[in-house]
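Shown here: the complex without one of its protein chains, the others still in place.
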Amino acid sequence: MVHLRGAVALLGRFPALAGVDLDIDRRRIVLLRGPNGAGKTTLLRTLAGLVHVSEGEAVVLGVDLLTDRRSVRQRVGLLAHTTGLYDELTVADNVAFWARAARAERSDVDAAMARLGLDGRLRTVPVGRLSAGQRRRTSLACLIARRPELWLLDEPHAGLDQEGRDLVDQLLREATAAGATVILSSHELDRSLQLADEVVTLSGGVATRDS
Amino acid sequence: MVHLRGAVALLGRFPALAGVDLDIDRRRIVLLRGPNGAGKTTLLRTLAGLVHVSEGEAVVLGVDLLTDRRSVRQRVGLLAHTTGLYDELTVADNVAFWARAARAERSDVDAAMARLGLDGRLRTVPVGRLSAGQRRRTSLACLIARRPELWLLDEPHAGLDQEGRDLVDQLLREATAAGATVILSSHELDRSLQLADEVVTLSGGVATRDS
Amino acid sequence: MIRDALLVAGKDLRLEWRSRVALNQVAPFALLVLVLFAFALDPDRGLLEKATPGLYWVAVLFSGLLALQRSFSIESADGNRDALRLSGLDPAGIFLGKVMAVGLQLLALEVLLGIGVAVLYTTPITGWILLLVTAMVATVAIAAAGTLYGVVAAGLRVRETLLPLLLLPVLAPVLIGSTRAFEAALGGTPSEGWPWVGLMGVIAVLYIVAGVFGFGPLMEES
Amino acid sequence: MIRDALLVAGKDLRLEWRSRVALNQVAPFALLVLVLFAFALDPDRGLLEKATPGLYWVAVLFSGLLALQRSFSIESADGNRDALRLSGLDPAGIFLGKVMAVGLQLLALEVLLGIGVAVLYTTPITGWILLLVTAMVATVAIAAAGTLYGVVAAGLRVRETLLPLLLLPVLAPVLIGSTRAFEAALGGTPSEGWPWVGLMGVIAVLYIVAGVFGFGPLMEES
Partner (left out) sequence: MIPQTPTEVTGPASTGSRATRVLGLLALVALGVLVLFGLILSPADASQGESVRIMYVHVPSATVAYIGCFLTTLGSIIYLWRKSRWWELVAYAGAEVATLFTVITLVTGMLWGRPTWGVYWVWDARLTSTAMLLLLLLGYLAVRRLPADYEVRAKRAAIVGLLLVPNVMIVRKSVDWWRTLHQKPTLLSNGLDSKIEGLMLFSLFTGFIAISLVFGWLIVHRFRLAWLEEQVESEGLDIAIAERRAEALIGEVAP
């Protein structure tokens, strides 16, 4: 699924990834951890095909990121800190737009919203008026409606309440059961160490795999 | 320090606080918890004097919020999800501007930045290029340089690494030791239940105190 | 591509429908510009009348600029660009969709300004066909060039200043062309106007082609 | 208050120094507006020369608008308004600081446009004192009114469209006044210009006072 060898990624002139080696198999849940500024977000964005790999090898879902980033993008789903949602559109409009852009079915859209508890009053609230956690849920709904092959989640538990956190864990387990692969970053180790099959520690732009 | 009785706060037409009763003494660390959309953020913003209380009683730091919100603001410190930092200015410029706006000393500014690990390479990085956790640290540095009497923190642990989380706990304990009062919201119960002296659960815009 | 374009145009128009920014703000601004010009020039009838086509198009240009800025301020939310890149939408489709949405709003503005000009400056209107075709072609040219340069300026927190700088010199020929065509139409010599329409058609095609091919690389970077 | 004003002005100018937006984008745009007007009007000598003062001030207004938008786009980061309200900065100080920073940039723009007009339209320049005083007073009026209304439009995600709408009608008297004063100065009859300067002085004072007292409540809302 994912194969990196000595991958270097520059943000401006700064080597946010300074030679990352990483191999991940299908159907695994992998946790990225490490201090602030270690490069976790950058690694996830790189795997999503958003950041240019300037040196080394990088293959994701069988696609070489050095030559073709665009075809990877439609097959992964990234939950980022920034949501890209349109503040003035309602929750339902937003989920519908982003999911249908990725060619999801109408029924998937409704199912995703119901799953995240967005089917009641919140449906017609403009996204700009949501609470932090509700916003995050909207973002997650867009993601699951797309049914990506590779899930990339940047601190997926952040901002969610207890029930939301359990729901995320469950969604990720279901995704791997359905054949997808999951990579998440997190600072909440208690919960994510339990969830993950493998743990990778990032620090100073370099990855080490924990036994 | 804080006295609310039947406090109602409207966001648009939505009663985000629907009659909150709350009494908090000096030097306490109080945890607000509750599901997404419960009104935690709104409560913190209300106490900071940013949201208008339309019914009930509300007295913070001896000031009646219904008649005078402005004089409360300078005496509280709010750590919000949105940081208000200027992306194009460096970390040092930002902290200096916001801290000096609140009449902090130069030395406090430097001390605050050192405390949060922002005194090395990061000093001169524009804030727009920071990682999520680094940005959060910058925001915290602005806050501690101000030395507020009442600390209001919206999910202060979110985005920080393990060391940063410990640091936050330590900073809050120091603050109460120095006479300040702390109210924080959090979804990370393990850590915050240990930290807090009191726990208040919010739900549907109403507060209940846990024994 | 067409499907994506319609999706994007639909989203933009729905957003406008919910927020009514163009209706409540851009349209009054357009009228305002007309009035302002009347102020700036001596309120001397002869001068105003002579300059009407030029002023009309300058007013369209400035208020079109606002509509364009709005069209990109919609997309300026944090992370929106990433979201679009990951969305699977065809970049050419996004481009065409935004051109369509902006173009429709521009047409509405032009009608409004036309009425304004007719009333404020009491210009007698002749040469309908030329006027209409000119307006259509100029609208497409403005929307296409504006959308292409809009994305060049987008996402950098300098949109407000960069977009006009890039756009106005490019649109100067459109301004000249549409002004001359209008003059020809109102002056009763339509045959002089058609070559200008052709010129604007060339510009419109140039920018549509540049946009369809260039939008992908532009969204690609970093 | 003065301390806060200097702090804010310093911050704005430092930001401009780091990003060079006004220098690289607003200044070229100002020149552009001049050239555009010449396009729109027939390139007929008499008309252009007669209209020079008016065009100069319309150009100042439009590019000043950009400078103002930039000044508020700086403050448009998520939560910036809350941060300012909590900062302990005196609202009057914030207002004056932003007026100072914008005013300085406007003055630089006016000098640039002045050179542009003198050269492009070959206007002979007379009545220096009146010209300078007019420019100073008009600058203060534009900066003060712009900053006051800027904060009204700020933080509503519709800044680009709302600000011009609010601002242009308010500044119409300044536009007329400064145009008439310039005409008087260039026409060799300065005595006719001074009453206009007085009028603009009144407007400037009015807006400064309104800003000093009104900025607090304006930042207050919700």
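We just call them A, B, C and D in the order they show up, numbering each chain from 1.
FYI, contacts are C-beta pairs under 8 Å (C-beta built on N, C-alpha and C of every residue); 3 or more make two chains touch, one makes a residue touch a chain.
Predicted, not measured: the structure shown is a model, and the values here were computed from it.
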item: Option touching the unshown chain, where D:35, D:152, D:202 or D:218 are the choices; value: D:35
item: Candidates A:8, A:91 or A:125 - the one touching the absent chain; value: A:8
item: Option from B:26, B:106 or B:121 whose C-beta touches the chain left out; value: B:121
item: Contacts of chain C with the absent chain, listed as residue ranges; value: 148-149, 152, 156, 158, 162, 165-166, 168-170, 172-173, 176-177, 195, 199, 202-203, 206, 210, 214, 217-218, 220-222
item: Residues of chain D (touch criterion as defined above) contacting the omitted chain; value: 18-20, 24-25, 28, 31-32, 35, 38-39, 43, 45, 48, 119-122
item: For chain A, the residues touching the chain missing from this view; value: 8, 10-16, 18-19, 34-35, 38, 52, 203-206
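The rule is simple: only the chains that are shown with their structure count from here on.
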item: Chain separated most widely from chain C, comparing mean CA positions; value: B
item: Where chain A and chain D are represented by their mean Cα positions, the distance between them in whole Å; value: 46
item: Rounded Å distance between chain C and chain D, as computed from the means of their C-alpha atoms; value: 26
item: Chain C: positions in contact with at least two other chains; value: 19, 78, 157
item: Touching two or more other chains - residue numbers and ranges from chain A; value: 81, 87-88
item: Contact set on chain D toward chain B in their complex; value: 4, 7, 11, 14-15, 18-19, 74, 77-89, 216, 220, 222
item: List of chain A residues in touch with chain C within their complex; value: 45, 48-52, 69-70, 73-74, 76-78, 80-90, 93, 97-98, 100-103, 126
item: Chain A-facing residues of chain B, complex; value: 11-12, 14, 34-38, 41, 81, 122, 129-134, 136-137, 154-155, 157-165, 187-190
